[in-house]
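Heads up, one of the protein chains got dropped from this complex, but the rest are sitting where they should.
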Amino acid sequence: MTSSQIDNNPIRQSTGGQTADSQPILEVRDLVKDFGGVRAVDHCSLDVMPGTITGLIGPNGAGKTTLFNLISGFHKLTAGTITFLGKRIDGMEAHETFHAGLVRTFQIPREFKYMTVLENLMLVPANQEGERIWASWFTPWRIAPQERAIERQALETLEFLNLDHLKDEYAANLSGGQKKLLELGRTLMAKPKMILLDEPSAGVSPALTDLLMEDIRRTQEETGITILIIEHNMRVVMSLCDPVIVLSEGRKLMEGTPEEVQRDEEVLRAYLGFSGEASAAAGENTAHETAPNEAEFGETKAGA
Amino acid sequence: MDIIYFLAGFGILAGIYGVFTLGLNVHWGYTGLFNIGVAGFFALGAYTAALLTTAPPSPELFEDFVFGGNLANTLQLGIDLWFFVALACAAIVSGVVALVVGAITLRLRDDYLAISTLGIAESVRLMFLNEKWLANGSRGLSDIPKFLGDFVTPKQYDLLYFAVVIIVLAALYFVIQRAINSPWGRVLRAIREDEEATAAAGKNVFRFKLQAFILGAAVMGIGGALYAHGFRYVDPMVFDPLLATFIVWVMLMVGGSGNNLGALMGAFIVWGIWSGTQFLPPEINNPNLRFFLIGFLLVLVIMLRPNGMIGERRRVSEGGT
Amino acid sequence: MSILRVDGIFAGYGETEILHGVSLHVEPGEAVTMFGPNGSGKSTLMKTIFGLLTPREGSVVFENTDITGMQTDRLIRMGMSYVPQVGNIFPSLTIEENLEMGAFADDTEMPAQVAEMYRMFPDLRRSRRQRAGSLSGGQRQMLAFARALMLKPSLLLLDEPSAGLSPIMAQLIFDRLRVIRGTGVALLIVEHNIRTALAMSDRGYVLADGENRLDGSAAGLLDNPDIGRLYLGGK
Partner (left out) sequence: MIGQGIGVRARSAALGEWGWAGALALLCVVVFVAAPSKVVNGILLGSMIALGAIGITLIYSILRFAHIAHGDYMTLGAYISFFLLTVVFPAIGIVGTGFGPFTFGYPLLIALPITVVVCCAFALAIDNSVYQRLRERGTGLITIAMVSLGIAIALRGAIQMLWGTGPIRLPRETRSFYHIDFEIALPTGGALPFDIRVPPDNIFLGLTAVVLVGALYLFLNRTRTGKAMRATADNIDLARITGIDTTRIVHWTWAIAAAYAAIAGTLIAVARAQLHPNAGWATLIPMFAAVLLGGIGKPWGALVGGLLIGVSMEVSTEWVSPAYKPAVSFAIMLVVLLVRPRGLFGDRDA
């Protein structure tokens, strides 16, 4: 890869340009994930269409973050398939899903503390010539132009996020909201085809949340990148996302426009919990809690 | 004039220690790899260089020992170019051992690497101590040839070799500095800060850790080769953990890990104190007291000044916005 | 006289403030449910009450003693107990040893209390010599309750007791909580199964964005249409 292949525009790139045709960009089929005795994701299937900002909501413990961890390769799945851009990505490791074009953020920002803001961004682009150990000694002339291009891309991204005045600051010195922006900036640097945002508004003041929302919307509009967001702040979900997918008890409960979701009785029930009398109907759903692996503990399970 | 020769002798060792601290800085300072077996790579480098350039120790024990002995003659390279071949071989041997051990342990918990490096150091020492056919056992290898020895009088040789050490040190400093300031080094520092987030940024963490481990080990191997040709004698006692591992750690931590200049400063200052104490009156000039102080200093530095004297450069004031 | 009185708590982690002046109270023997959208600060409030987090402002009074910032082992001896949402049992200890640990601060009445717990949770007696790690999710929760009840607390704090459980298992959990409540222990529950939790509670508090939003009797809250709006937005 040579410097010419680095696009000068910080965020615009081609792949996201495809409009929402019938082909989903991400297909999750029958995904299952067990942790010890608990089934966190239970035969979950969902599609994300290209070019959308899709919201992922659901009550606590519905399996949203686990789903992110599975899609991005941070957890190994128990069963099921994940297809991204027509390619199977289940079983890939975290850095491999990244190269497939899928980039995630963490709920709590994971900045590289003792690296500058600029370095935090410049780290991200893939296939950097200078990441070969030999390159700095034997082919420095191939690094320099690429570095300049990446630095320009990083500076433009910082400008886009209004963080450019902090470029030489250590990331550890940023405020909570600035760290969130930095995290968003890092994902943009990857020129991904799809971004997974885990609770971008968590721990951010309402004023900054508005800014962040604006940046996310602008990002989508200007680049066409598909965005999947876990979010609890309904104000954000309602104004930003379409469609919204509701997850409950490890599977998709429904999908619809924000208004449809808002009006849906079943969704409300999922949030507010089942009523005392509903237990007989709910009793069918016992597969949700599975017996622990006998071999793991070497002892038999007592009857529940 | 004697003082000059003394200073040159001091500078040779301080410079060689500087090489080790540079190597250790790649491991700990930039990547966060906890290597407590510097002595192992030191010994591998020193013995590799010595074996390539000295006569086979005892031919009756192992007559077919082929590669030993006469690198200088075999290569027939003018102006002692064999020296650089010896340095390169030392780096390669250390690097290959690092590759094998790193491949096993670098995917696991951080502290497994520490114990494994300790194991390398001990196993390497035992091998050179016990395999008499290979390295003459406890009697060691002597008569290691002088690099450029024909050009100066024996008295002046220290001055010349001091210059050689400084040149090699400067070259290594330059090479490592290049690598650390390149995108490759940026990934290492990211790994040191947060391994998972580095993986989320699409980097193959294991591969970078392995590369850094091999690079640092190879640098240490070169330091060992410099030592062998500087003192022209090696035996297994040289690679005692105190003088071959622990003091290097103290040098790095005192100078400031994560900063190559600090690492070099640490090497010269700590070695200055160490060798300066030999002029103390005999009552307090106890080598074991120095042993104690090295450990004590390591604890003290970490507790009181975890960033060392200069540490990593801080571009912006602490506190910031 | 309230058994627990929380007044104007401001608290958070690092530079992030999560609670902006929350107040609530619990009367002796009362069951109170606290709920609200994710990120509203419920778990943070629990931790603040139990002394795991020092508030920046405000006070926590338990049985007429100001316990703000007090060490947890003293709270336990005073009669407060806490069941966290996850990691609430010792997996490599047996069931019985888990119960013994519950009485660590004061083991004078331990054998009688262990027997009492086996009476209240018969499942546990059957597997008393088994490692707790081998239990299913619901059984773990039962064990966590029993462990927390070993010192006969007057107030039990429960963080999402039914999280990660099947509805039928959650139902069993709430049945047990009713029994526990019957023994006179006051309960403060954070729960997302709001209907079920409120069905067994006297009162409820709704938190949103780190502030008190609604409170009132359990029955009244169940019928309040504002709650749906709180969760799902809308006008």
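For the reader, a short list of remarks on this structure follows.
Note that the chains are named A, B and C in the order they appear, and that numbering of residues resets to 1 at the start of each chain.
The definition used in the following text is that contacts are C-beta pairs under 8 Å (C-beta built on N, C-alpha and C of every residue); 3 or more make two chains touch, one makes a residue touch a chain.
Note that the structure is predicted; figures quoted are calculated from it, not measured.
The residue from C:33, C:48 or C:88 that touches the chain not shown here is C:88. Across B:184, B:249 or B:268, the residue that sits in touch with the chain not pictured is B:249. Within the full complex, the residue among B:86, B:199 or B:212 touching the omitted chain is B:199.
The omitted chain makes contact with subunit C at the following residues, 50, 52, 72-73, 76-77, 82, 84, 87-93, 97-98, 100-102, 104-105, 107, 147, 151.
Residues of subunit B in touch with the missing chain: 32, 34, 36, 101, 104-112, 114-116, 118-120, 122-123, 126-127, 129-130, 195-196, 199, 205-206, 241-242, 246, 249, 286, 288-299, 302-303, 306.
The rule is short, and it goes like this: only the chains that are shown with their structure count from here on.
Put simply, the chain closest to the centre of the protein, by Cα centroids, is A.
In this assembly, the chain whose C-alpha centre lies farthest from subunit B is C. Distance between chain centres (mean CA atoms), subunit A to subunit B: 44 Å. Per-chain Cα centroids separate subunit B from subunit C by 57 Å. Multi-chain contact residues, meaning those touching two or more other chains, do not occur anywhere in subunit C.
Residue positions of subunit B with contacts to 2 or more other chains are absent.
By the touch rule above, subunit C contacts subunit A in their complex via residues 14-16, 18, 37-39, 123, 126-127, 130-131, 133-140, 160, 162-171, 174, 191-197, 199, 209, 227-228, 231-234. Against subunit C, in their complex, subunit A makes its touches with residues 37-38, 40, 59-61, 175-176, 199, 202-203, 206, 232-235, 237-238, 258-259, 261-263, 267-268, 271-276, 278-279, 282-283, 285-292, 297, 299-304. By the touch criterion stated above, subunit B contacts subunit A in their complex at residues 175, 178-179, 181-187, 189-190, 193-194, 196-205, 211, 215, 258, 312, 314-316, 318-321.
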